[in-house]
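As you look at this complex, bear in mind that one protein chain is not there, while each of the others sits in place.
Take a look at chain A:
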Amino acid sequence: MLDFLIFAVTMISIWSVVALSLDLQFGLTGLVNFGQILPFALGAYGPAIAAAHGFSLEEGIVLGLVLAAAGGLVVLVPAGRLSQDYWALVSLGAAELFRLLMVNVAPIAGGQDGTAVPRVSDPVVAMVLAVALLAAMLLLARRIDRSPLGRLLRVLREDELLAATLGRNPFRAQAVITLVSWLMAALAGILYAHIVGYVAPSSFTVGETFIVWTALILGGAGSLVGAVVGTAFVQIISVSTRFVADWSGLPFDLVANLRLGVFGLILVLVFLFRREGLFPERKVTIHAADP
């Protein structure tokens, strides 16, 4: 049981980092990204490509970060020209394009079969690494949140035109936060690859992005704690329903569908009765005299 809890904490920590990265974009900046699985996948594919082509572990990590940064810049270009909703579609399409590229071009990293990556075989070490990454990313996100950049991003979220009239360059601020958040998600992807020990396109579907979105909205968009709590909530409900199903005594196929049904019902109830999320964004008051 302890081993299973260690595994659960590890996965919650990794996916919390992805939720945090989305929170910086959407919660803080208002950028709607429907393809946040892409930087996660790009990060994971760094070690995968390195393993498939005989590069070292360090080179794999660097490759993952470079791929995510480059991908972020490429996807960001339309953001300067398109309105928010179109950018949501661009990011969604980019994530799916990358997945299909990995499916169809097997020499890159094994195609649909995927590729094996060196594993962090000790579960405790894996958990410590994941929790440490989450702690570091939380600190970074908090620092951004409380900085002048964070304040500018909030203004951008509420009124882009107002930010421009204040002499700020909205696109530059969006570019900075996109780059930072994509690198965060990439780090989570790199660690995920090394913990699971296997990378394949089936792990990076649009469905994964929407699970992260669910966690973020449920936790409370704009709240860093909310992103982590939302992820933990989604993961725990997903896992704990397996145990409830065990002792229900109902037919296995019915149990499988009921489990998803219960999972969905809980989410709907929370959305109905707690629309602002479990930890809503708090109003921040900043006085002009503050440093």
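Please note the rule applied: a residue touches a chain if its C-beta (ideal position, glycine included) is under 8 Å from a C-beta of that chain, and two chains touch if they have at least 3 such contacts; residues count from 1.
In this text, contacts and distances are computed from a predicted model.
This figure omits one chain of the complex; the name its UniProt record holds, of "Branched-chain amino acid transport system substrate-binding protein", "M20/M25/M40 family metallo-hydrolase", "Cache domain-containing protein" or "SoxY-related AACIE arm protein", is "Branched-chain amino acid transport system substrate-binding protein". Only one residue in the set A:91, A:174, A:214 or A:241 touches the chain that does not appear here, and it is A:241. The chain not shown here touches chain A at positions 1-4, 7, 11, 100, 103-104, 111-114, 116, 119, 121, 196-198, 200-203, 205, 207-208, 236-244, 246-247, 252-253, 255-257, 259-260, 266, 269-270, 273-274.
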